[in-house]
Structures are given as C-alpha cells and as structure tokens.
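A quick write-up on the structure given underneath.
Missing here: one protein chain of the complex. Every other protein chain is in place.
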Amino acid sequence: MTDFQLTIVSTGGTIEKTYEATSGALSNRETVLDHMLAQLRTPDLRINRIRLMNKDSLEMTPEDHQLIARSAHQVAADCDGVMVVHGTDRLAESGESTIAMGTPAAPIVFTGAMRPFELRDTDALQNLTEALLAVRLLEPGVYVAMHNRVLAFPGVVKDRTAGTFGRAGQSIG
Amino acid sequence: MTDFQLTIVSTGGTIEKTYEATSGALSNRETVLDHMLAQLRTPDLRINRIRLMNKDSLEMTPEDHQLIARSAHQVAADCDGVMVVHGTDRLAESGESTIAMGTPAAPIVFTGAMRPFELRDTDALQNLTEALLAVRLLEPGVYVAMHNRVLAFPGVVKDRTAGTFGRAGQSIG
Amino acid sequence: MTDFQLTIVSTGGTIEKTYEATSGALSNRETVLDHMLAQLRTPDLRINRIRLMNKDSLEMTPEDHQLIARSAHQVAADCDGVMVVHGTDRLAESGESTIAMGTPAAPIVFTGAMRPFELRDTDALQNLTEALLAVRLLEPGVYVAMHNRVLAFPGVVKDRTAGTFGRAGQSIG
Partner (left out) sequence: MTDFQLTIVSTGGTIEKTYEATSGALSNRETVLDHMLAQLRTPDLRINRIRLMNKDSLEMTPEDHQLIARSAHQVAADCDGVMVVHGTDRLAESGESTIAMGTPAAPIVFTGAMRPFELRDTDALQNLTEALLAVRLLEPGVYVAMHNRVLAFPGVVKDRTAGTFGRAGQSIG
C-alpha cells in the first residue's frame, strides 16, 4: 500500500474564520486548516498545502473563481486527489468553473462549513473528514462533499434555507 | 434525491465504552452511538438502529462472529447500506465471517475506534463519519472504514503496533 | 450544610453571543447561560435566574447601568449572593453604579468573557466557575471575578490591551 498524495488548496470561507476579541468579529485572517488536520488520523496520507487565498467567498471576483479552477486542474495533474476548502456562498461558482475546464486528471473535492471550526458546535471537522475520504474513493471529476453527501458538478447549488448543498431543481430534505 | 436507508448494527467495542466513577474503569454498559450521531449533520440519512450486543470484542465467541455476519447480510437485503460498529480487536474475524457468506445485497462497512468516544482525544467521530460516507459511495461488499482509509475484506488485519488496520502481509506507515 | 441561594442576573455580553449561519455574525439573541451551568457540578447551589436584558454592553445606556445596579441591590436583599453576567466593555460602569448605591446586603460578583462560550477556545466557563465560587467566599461588596482574579469596586477598569480587568492607575501583567 503506497501513500495517497493529496493536494489541499485553501481559499478561506467560514470554515477558516477566527474570532478577534478586539473587534468581536469573525474574519478570515489566518488558516486554521492545520489545526483541523491535526485532529484527524491519516496514517498514509501525504499532504501538500497550497494557500491560494483567504477570503469570505462573498468577496470573490470572477477572476478568483477562474484562478481556483485553473489551480485545481494544474495540481490534479501531479497528485492522486485534490481537496479545495472554500466558502459555501460561492462554492458552486468555483465548482462550475472547474468542471467547465473539463474532467481533471484526479478527483477534485470541494468542501467548507456552515459554522466556523472555531465554534464548539461546528460542521467543519465532519465535512473535512468526508472530503478527505471522498477524494480517495471517487473517480476523477469535480464534487462537493459535505453533510454526509457527495454531489458531482455540474448542477450543484447551495440550498440557503436548509443550509446545505443539493442538485439544481430538486428540494433537499 | 431520495433518502439513503442505512441500518446500523452495534456490537460494542472501545468506541462505545463509558466511564464509571465508582470503579474508575471504562466498560460497555450503554450505547453512546446516539450521542455521536447527534453531533453529525446527515440531512437525508434515514437510520434504522439494531443493538445486537454490547461487548468488548475480546469477549466475543465464534457464535458472536457468526451472528454478526448473518445479521449484517439479513439487514443488507432491506436497505441501501449497513454500518457495523465493532471492537477493533476482533473486527477482522467478524469481517471475514461476513464476506465468507458471499457478497451482500448492499455495502457492509465495519468501523470502531482505538480510543473511546468519551475521551476528549478520540478517533470515534472521525471513523463514524468515514463509515457513514463510505457506505454511500461503495459497491456491495464488506469493508472496514477507519483513519482515512477503506479496506475490502477478505485479507484485512489489525496492525496492533500502528493502532490501525491494513492488508495482510503488508506493513502500514 | 444548607444550600446556598444564588441569584443570577444576566444582561448579555460577549459571553452569551451566539452564531447565526445566515448572517455569519455573532450576536446576543438567546441566553446560553443554562448550557454553561449544565456543564458545572454545583450540588448545593440553588439558582434563581433573572434575565434583565441581553445586550452587547457597548449598546447600554446610562439607564441600563442604573437598572442593573438597582436590580442587583434589590435581589441581594433576598439571597446569599448575586452573580451578574455582563459585557466586558461597560462592565466597569455597571460595577461603579452598583457600589455607588452602597454596600449590598450580599456579595455581588460581576463576570463576563473576552471570547463567547460558543467558541472552542473561550474563557467563559473559567470566569463563570470563578464567579460562582467567589460569591460564596467573599464579604458583601461589589466585585468582578475573571481570569483567576477578584477585584473590588470602586476603582476597577478594563485593560483593553491585556484583555482583562485591573485596578485604575496600575498596569496589569
């Protein structure tokens, strides 16, 4: 059994927001992915980290989505799988941009969280755990893994009422 | 998107051990799976729970392994996937007994933990999260999901030194 | 040993802020004091809860400070001790208003937090634990208990740089 070579592209999002006592606000200042990864056991996973940006995805420009898509395809050519950590608000835009560039050389799995990792009650570790497993089990393609589900692009949308992702045109329970 | 019908067969193991202040020991008294499941977001998962036994797997008899294998096959005929929560010491015996009965009607994924859920530093939630996702992505078969890996029976063994599972005859990093 | 009759006056503050996924912001919507209290063992403490307001203390008016001071004195007449949960930004104003009304019939201990209870890394439980013990050990008076220290009003100020409280005119280490 050889190690699995994973590339993690981090772009920010709620999952990485941290609290500043001075302002009393949550914002994207530093990446907390390493703290999250340290809580998981991944004995044969070799991780290469690329800190592409650290933004609330509501602030992403069309150029940002293109940059993310292009970067994901590029790194997919040199590893066994790619995980992209992303804000949920515009995750679907980046996912669609990525699949629009064709099928990648390795699976690209987007994930994020509805509540920051810094919170006691967070979905960050669950989603990260799911994305890290999904990237090892899926065929090359572009996906979002979150809340015990994997959905393939194109056609994925955020369901703001349910606070999760689903397929366009379908209601989510 | 219709709901995924999951059957959880719980048999005990380290993952479910709880602390008793009187004796100062950890033991299998009550199932804590419901507490674990309550920490995860699984919007379209329908869970049917079967509490088959609650044992440290070191105390399992050959009859127990057969009972677990038979029960897993039976419930697999009526749902989309089966997760079996099991002690790691004899998990491989139950897994081999299960695959020896043939390919099941739905994927059967075993999981457990090296450290009880009750501990602050535990692998229980990670493994549970992984098993709950793996059962949705895999073809019918018998597997163990743990520590960011999925291995298919037959041929899986516990690596006691590394504290995880691997394939027979191979070293694990 | 008879029970200790404690009255808790809650006014909001960072300690009680909760996260809303829709807006992505922390705000004072519901009191989380009961969740915090449920994590502590207080076998002979009888608690009477008064939800006076739920405000970020930066939004408190002079009337609010007077109301808090008057309420604390009133309830102190009918119990063994009073704990006031308060935002740290204007905690000193309410404390000074309270001691300006004279020595209360029972100890009144203010507390709060620099980081909300909802955060994984929070000082909320520590400060709450300290205030709940201090109120049982102190003479009647008005105090703040936080960060392993108890300070008596008048003369307490927030040290915004150090993120804690100290005595006016003194630097805090």
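When the chains are written out, they are named A, B and C in that same order, and each has its own residue count from 1.
As a working rule, a contact is a pair of C-beta atoms (placed from the backbone, for glycine too) under 8 Å apart; a residue touches a chain by one contact, two chains touch by 3 or more.
All of these numbers come straight from a predicted model, not from anything done at the bench.
Novice: Name every shown chain in contact with the chain that has been left out of the document.
Specialist: Across the whole assembly, the hidden chain touches B, C.
Novice: Using the touch definition up top, pick the residue from B:L26, B:L67, B:A105 or B:V157 that touches the left-out chain.
Specialist: Touching the chain that is not displayed is residue B:L26.
Novice: Counting contacts across the full complex, list the positions on subunit C that touch the omitted chain.
Specialist: Touching the missing chain: residues 1, 3, 39-45, 123, 125-126, 129-130, 132-134, 136-138, 145, 147-150, 162, 164, 166-167, 170, 172-173.
Novice: In the full complex, which bits of subunit B touch the chain not displayed? Write them out.
Specialist: Touch with the absent chain occurs at residues 14, 17, 19, 21-22, 24-26, 56, 114-122, 160, 163.
Going forward, only the chains that are shown with their structure count from here on.
Novice: Need the graph distance between subunit B and subunit C over the touch network, please.
Specialist: The distance in steps between these two chains is 2.
Novice: For the two copies subunit C and subunit A, is the contact made of the same residues on each side, with over half of the numbers shared, or of different residues?
Specialist: Comparing the two copies, subunit A and subunit C contact each other through largely the same residue numbers, since over half are shared.
Novice: Taking each residue of subunit B in turn, which ones touch at least two of the other chains?
Specialist: none
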